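A protein chain is absent from this complex, but the other protein chains hold their places.
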Amino acid sequence: MSLKLFELLLKASLYTIGISLISILIGFAIAILLSGAMLSGRKFFSAPAQIFISFFRGVPLLVQLLLIYNLLPVIGINVPSIVAAIVGLSLCTAAYQAENLRGGFASVPRGLIESAEMVGFTPGQAFRRIKVPIALRLTFPALVNEAILILKASSLVSVVGIVELTRMAQDLAGSTFLPLEIFASAGLIYLVINLVVARAGGLIERSLPGIPR
Amino acid sequence: MSLPAIAVKNLVKQFGETTVLHGIDLDIPQGKVSCLIGPSGSGKSTLLRCMAFLEEATRGTITIDGEVLGFSESAQGVRERLPAATNRAIRSRIGMVFQQFNLWPHMTALGNVSEALKTVHKMSRKDAEDLAMAQLVKVGLESRAGHYPAQLSGGQQQRVAIARALALKPKIMLFDEPTSSLDPELTGEVLNVMRDLAAEGMTMVVVSHEIGFAATVGQQISFLDQGKLLFTGAPSDVFRKPRNPRLEQFLDTYLDRGASMLV
Partner (left out) sequence: MIFDVNVIFDQLPAILRGAGVTILLWIAATIGGAFFGFLVAVGRRYGGRLVNLPLGFCVEILRGTPFLIQIFLLYYGGPFIGLALDPVPAGLMGLTVYGAAYYSEIFRSGFAAIPVGHIEAAQCVGLTQGQIIRRILLPEMTMLVLPPSVNMAVIILKETAILSIITVPELTLTVSAIGSQQYAFVESLFLLALIYWALVEAAGRLGHLAETRLSRYRFSQS
């Protein structure tokens, strides 16, 4: 297998990274809203959030992507397929991240909020200064995990025609008749990206002060 | 006679069906160390938490320096929650030390002590940290100012927690089993800080299993059992001639040879 082919795979992997990164960020923003709705204690907000999360965690991502890709034009939204792919990935990761955030907020020890109350914090101050930073730290490992899952899951956007790493590998394998080498190389690139993310996540986690492990 | 620092009147606390406190009446005198003792589940921690309004009493009132905290109650028993700002203002006279320290893990020792000065009292960063540092010096931890709670021993964490409470210049300090989650060899450093504080004339309410501390530092001892206040008096009355059979039984179990020699 020539270096040229490997270069093409590497270039395509930038799409994989870009799509995953954007989806994780958008998913995080949606997850904040979802977990807020679930922790609001009001059925009016928590029930729809619950259904959203259950649906996007209960349906294979492939089916979600096909559905969104084909549904958007039908309801009059004509966007490039890459947008549909990012929408699909974002909604899916939002559901998982929302569960993480909810768990993180729920596991901030009650005593840490009580001690904030005792030194005169308003509930809002205690939320901003104590609860949010601790919950984010508690959920950080799960976020890194989710990032790796999404990097791998982004391979599925190949089915809606996005030429990211997997689709590029598929195209090249078809045209060169070197499927073994090409898919192994693609796998290697995924592996390296994921190792880097895991390592970087671990380093950041260790530099975050104070959450005992 | 001066106004009690804390006046507890007919305090009832129920968790669902179970009644944890059965109408407690207790005055905490100014400038003295009051100890609440009693077996596990006697309600002493709940009583302390009610004094700080961390628990809402079912009936009865808590009065701090003559001002009602939490809920006011009319003669007809109609309870009314006081505005949150009022409760915060009254509660600012109280400092609280928890069994589990409850230091914020994402802030250094200095950060823990200075946080409320900055966030609540809007002090400048420098002023807040200077004041916080002075408090850490007082508990002997100036060299640990930059450490995170996870890097400190239990005893050190509890001393930081005491410094955090003291930085806000409270008039009353509440201690909820401050040494119960410490290894035995670490309780001394915390008790010493508390002794110093008592010597300065701080009004203190201490829930503790440290009978020795209660006997030597305590000036008023209250014994609770099954949610009832069975006895309140001077330490000499409690430890020399216990008359209540439950108190006698309790002391037999808890009072080891060392503590009885102290008396």
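Should a chain be cited, it is by its letter among A and B, assigned in written order, with residues numbered from 1 in that chain.
Everything below uses one rule, namely that a residue touches a chain if its C-beta (ideal position, glycine included) is under 8 Å from a C-beta of that chain, and two chains touch if they have at least 3 such contacts.
Bear in mind that the values here come from a model prediction, so they are computed numbers and not experimental data.
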item	value
Neighbouring displayed chains - absent chain, whole complex	A
Of A:S23, A:Q64, A:S115 or A:T139, the residue in touch with the unshown chain	A:Q64
Touching the absent chain when the full complex is considered, from A:L10, A:L25 or A:L195	A:L195
Those residues of chain A which, in the complete complex, touch the missing chain	54-55, 57-64, 66-67, 70-71, 74, 148, 152-156, 158-159, 166, 169-170, 173, 179-180, 183-184, 186-187, 190-191, 194-195
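Here is the rule we go by: only the chains that are shown with their structure count from here on.
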item	value
Distance from chain B to chain A - Cα centre to Cα centre, in angstrom	45
List of chain B residues in touch with chain A within their complex	52, 54, 84, 88, 91-92, 94-96, 98, 100, 102-108, 115-116, 119-121, 148-150, 161, 164-165, 168
Residue numbers on chain A that touch chain B, as the complex places them	109, 111-112, 114-122, 125, 129-130, 133-134, 137, 208-212
